[in-house]
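One chain of protein is taken out of this complex; the other chains stay put.
Chains: A, B and C, in written order; residue numbering restarts at 1 for each.
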Amino acid sequence: MKELIVLTFAVPLLMAFLLPTISRVSFTLSKLIAPLVLLALAIMVVCIWNFHTETFVLHIGNFIGPQGIVFYVDRLALLFAFAIFAMTLLMWPWYFEKDESSDTRTRKLSLTLLLVAASAGMSLSGDIFNLYVFYELLAVASYGLIAAGNKKPAGNSYAAAFRYLMISALGSVFALLGIALIYFQTGTLNLAHLSEMKELLNNPAGLIAFVFILLGFGVKAELFPVNSWVPEAYMASSKRVAGLLAGLVSKLAVLVIIKALVLIYPQDEARQLLLFLGIAGVIVGEFSAMKAQDMTRMLSWSSIAQLGLVFIAFSIPGKAGMLAGLAVALHHLISKPAMFLIAERWGGSLQNLKGRAQSSPIMAALLILFALSMVGIPPLPGFWVKFLLLSGLSAQQAWLAIAVVLIMTVVETNYLYRVISSLYSRDEQQSVTSRHRTADTFSALILAGVLIFVSVQVQTVGQALDEIAQDAVDVKSYIDLSLGGGS
Amino acid sequence: MIEWLLFVIVMIMLAGALMAMLMENLLAATVAASIVSLGLTVIFVFLRAPDVAMTEAAVGAGLSSLILALGLKRLGLWKLDVPSTAVKADAQEDGKS
Amino acid sequence: MHQFSSFLFLGGFLFFLSVLTGILPLGDPPMIIGQAIQNHGVSETGAANLVTAVVLGYRGIDTLGELSILFAAATAGGLVLATGKKKTQASADEDAGFIVKTAAELLFPLLVVAGLYIVIHGHLTPGGGFQGGVILAAAFFLPLLAKPSTTMNHNTMSLVEGFSGAAFIGIGLIGLFNHGAFLQPLLSKGVVGELFSAGTLPLLYLAVGLKVGAELAGLLANLNEEDDENV
Partner (left out) sequence: MFDIASILFAGATGLLVIGIGGMVLSEHLYRMLLALAIAEAGANLMLVLAGFKWSASAPIITVSVESIPAMVDPVPQAMVLTAIVIGVGVQALALTMIIRIRNAYGTLNMREVKLKMEQEFADMADLPIETRSVPARNDQS
């Protein structure tokens, strides 16, 4: 049973390869088969979660030991694997326009499946070069998805995709260089094996390698200095793709950075660097979001700020940091895609939002719900997230970070309030076309349902997260399981 | 002895890389960039990496140059001795029409 | 400002790397997994070429990922270049000269044979699926250069591409369902150094070669098509 976890990336890849051929036979079949495969895999992940409560390890190709590639499957990996399938299904990016050829449609479907496969691989893999390969696959698939554009590809989608590609490719060069530097010193690539030899990397060369890896994987994680692609890419792409990239893909890149941090770089220097970059990201993100004139750009910058919070949280050592970081990341994973879906409805200038609440009361109510949660109003999960973050920081006596988080919350409240108050303002302005799709409302409602469920069941969810975080920081069992013989 | 040979090859590669960055004519710059790949191929042979050398020769020097050349042709930059400013003006004319 | 910060960044980068020269064990790496692979690689995979043993055996998933990246790049490239309209017949280009045409006809079988040879001997000698695949792609692209009016059969290409990729994953899945590990080497190892040895590795490399060849040929053909927007 547990070996079947490999299917989470093998089957989407297989389908992606075969889709062009299938769609020659019947396009309807290929359109149906892709979501069905994802649904089946999501169910499979849930089954594995239920039957195998213990962490296990898979040796790909049965090569025991550090020379082969190891998949380390703990609760965290399974949680992300499930999130990948569920989110992709909810945010299923393609409503086909009438004038598209079936070739174009098939290509979009294939790219989506490749994105899913790469994400699943990234959540499971325990080998740094293998992570790099999956990361590149993720990157190439997302270039394609961005270039496919909003509604119809135009100059801006190609330009945004190209600029994204250049930054991301530069990041890949850095990541490769970082891996080369690590390999220079340790002669291994397996994360568990590296973790055993982490003393070898506790020197300037090792830290430079960490900086390079941070720069490389940070591109997709919207880390501070390498995130200039974010607003333009989200503006140019379809909002469902933007939601997927902001919600899901960025978290997977974060996951890689966290794996490196927990397993290989427990030094203070590494954590402080992450804290610094996180703070910079929060400040830049929130202020730019406040200045933004249109909704998508505002959400993009706010996404950068949220990921800054994630990095601040993960810079807290030990289980507290892992718990807070996971909570912030998962909260963002749920709320940001929903906000992008809402933005699809009202996309455009913030000025034009006046009085829109009457025409679409459900979406307005949902926006308020998510905004309140993002700011951190008590019964909603956002409050507990911020609470975990702040209590973790205060245990570290990181007063500067606490001050930044609090001040930036005020800024965040300010611009979200501006949006909502203009939504409910009286002066009517009914000239703008509304792009309504039932499916958007439906997906946003499901996400809101998850949010409300979490705030009702906060005790249970908190406990589960706590266990996951406990597993995730257990370096010793990671090493023992990965390097020990057999499975 | 072999050190000097490698030194010369590295120098040629670096010169090629610089030329690729600085030359006005983009066709020439592409050729200069493929010099880097060729030099790398030789170096990989010296580093006892015949597989990598073959790949670099086939992919880096061959295929990549072919792709870039096709791209140049399609971009309308396939010009033997026109400075790039004129090319840019040309490109703009094309785009407007 | 941008230039200044770029130079600062580059300077810092150069400084970092030059600091490293003193620290890194240049020319004498620790070779931990490298040594293990040298000791057991032949007995575990049966390939005489250890790089092949790593590429298809120990790190087979990387190769699968790499194939998918090429596939993703070709798919995304096709998506970007697709214009919706049917391609106008590229009649503007006249045929290439006699020499090129004859050379293309002569070279085509040679290149195909050479490409397949390199692919199939990947586990014994340097070379393998990627290098051979590039040569195959060149072979199939050459007629297009010689006679611009011919078009590549994209249907066949995507069929070959899809099924060779599926074959790679299929071999992996057979390993998963019969022996419990994805991409486990199957079949007998044979005698090291002979053509029919190393179990499934040559089959995997054949799949890689065909997929790479078909994909790159499709990509080149896509790039070679005429712009219909400028006309």
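Here, a residue touches a chain if its C-beta (ideal position, glycine included) is under 8 Å from a C-beta of that chain, and two chains touch if they have at least 3 such contacts.
The shown structure was predicted, so the numbers you read here are calculated from the model rather than taken from an experiment.
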item: Touched by the hidden chain, restricted to displayed chains; value: A, B, C
item: Residue in contact with the excluded chain [from C:44, C:66 or C:161]; value: C:66
item: Among A:232, A:286 or A:440, the residue in touch with the chain that has been omitted; value: A:232
item: Hidden partner chain, residues of chain B it touches; value: 2-3, 6-7, 10, 13-14, 17-18, 20-21, 26, 29-30, 33, 36-37, 40, 43-44, 46-52, 55-56, 59-60, 63-64, 67-68, 71-72, 74-75, 77, 84-85, 88-89, 91-96
item: Residue numbers in chain A that touch the chain omitted from display; value: 67, 129, 133, 136, 140, 143-144, 147, 150, 153-156, 158-163, 165-166, 169-170, 172-173, 176-177, 179-180, 183-184, 187, 189, 232, 235-236, 293-297, 347-349, 351-352, 432
item: Touch list for chain C against the chain that is not drawn; value: 3, 6, 9-10, 13-14, 17-18, 21, 24, 26-29, 31, 33-34, 37-38, 41-42, 48-51, 53-55, 58-59, 62-63, 65-66, 69-70, 72-74, 76-77, 80-81, 125-126, 130, 192-193, 212, 219, 222-223, 227, 229-230
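What we mean here is this: only the chains that are shown with their structure count from here on.
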item: Computed distance of Cα centres, chain C from chain A, in Å; value: 30
item: Multi-chain contact residues (two or more partners), chain A; value: none
item: Chain C partner contacts - residues on chain A that touch it in the complex; value: 3-4, 6, 10, 13-14, 16-21, 24, 58-63, 65-69, 99-101, 103-104, 107-108, 110-111, 114, 117-118, 121, 125, 129-130, 133-134, 136-137, 140-141, 143-144, 147-148, 153, 158, 161, 181, 183-190, 193, 203-205, 208
item: In the complex with chain A, residue positions of chain C that touch it; value: 16, 19-20, 23-25, 29-34, 36-37, 40, 44, 57-62, 64-66, 68-69, 71-73, 75-76, 78-80, 82, 84, 155, 158-159, 161-163, 165-166, 169-170, 172-173, 175-176, 179-185
item: Residues on chain B engaged by chain C in the complex (per definition of touch); value: 49-55, 58-59, 62-63, 66-67, 70-71, 74, 94
